[in-house]
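Heads up, one of the protein chains got dropped from this complex, but the rest are sitting where they should.
Right after this comes subunit A.
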Amino acid sequence: MERVSGLLSWTLSRVLWLSGLFERGAARQPRIMEEKALEVYDLIRTIRDPEKPNTLEELEVVTESCVELEIYISEGTHSTEEDINKQINDKERVAAAMENPNLREIVEQCVLEPD
């Protein structure tokens, strides 16, 4: 969880710093998000229920498809976190921003993980 949220908040802070190029906003790349959802699932599925010998996955408490990602900036890290949250969760705004090839390139660089 920490690793995922760390990567996300680093990415977002980079994008926001570079966002002088357009009004404001961040990006959401569907393929990357799917991978992140799977990463999150991978981290939580082996958690054991304290009252049983089984993992959450074995008990079918969690499944791959139940992990959804909504992005939120933690309170206090930015003075207009509500503004940013609203924009990030507006898929029309994100889609329009991602049509700008310069922005798309920048974001792709940000989410590229070192191999």
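Note that in this section a contact is a pair of C-beta atoms (placed from the backbone, for glycine too) under 8 Å apart; a residue touches a chain by one contact, two chains touch by 3 or more; residues count from 1.
In this section, contacts and distances are computed from a predicted model.
J.: For the chain not present in this complex, what protein name does its UniProt entry give, out of "GRAS family transcription factor", "Vacuolar protein sorting-associated protein 29", "Probable cytosolic iron-sulfur protein assembly protein CIAO1" or "AP complex subunit sigma"?
T.: "Probable cytosolic iron-sulfur protein assembly protein CIAO1"
J.: Looking beyond the chains shown, say which of A:Asp42, A:Glu64 or A:Asp90 touches the absent one.
T.: Of all options in A:Asp42, A:Glu64 or A:Asp90, contact with the hidden chain holds for A:Asp90.
J.: Which parts of subunit A face the unshown chain closely enough to count as touching?
T.: 86, 89-93, 95-96, 99
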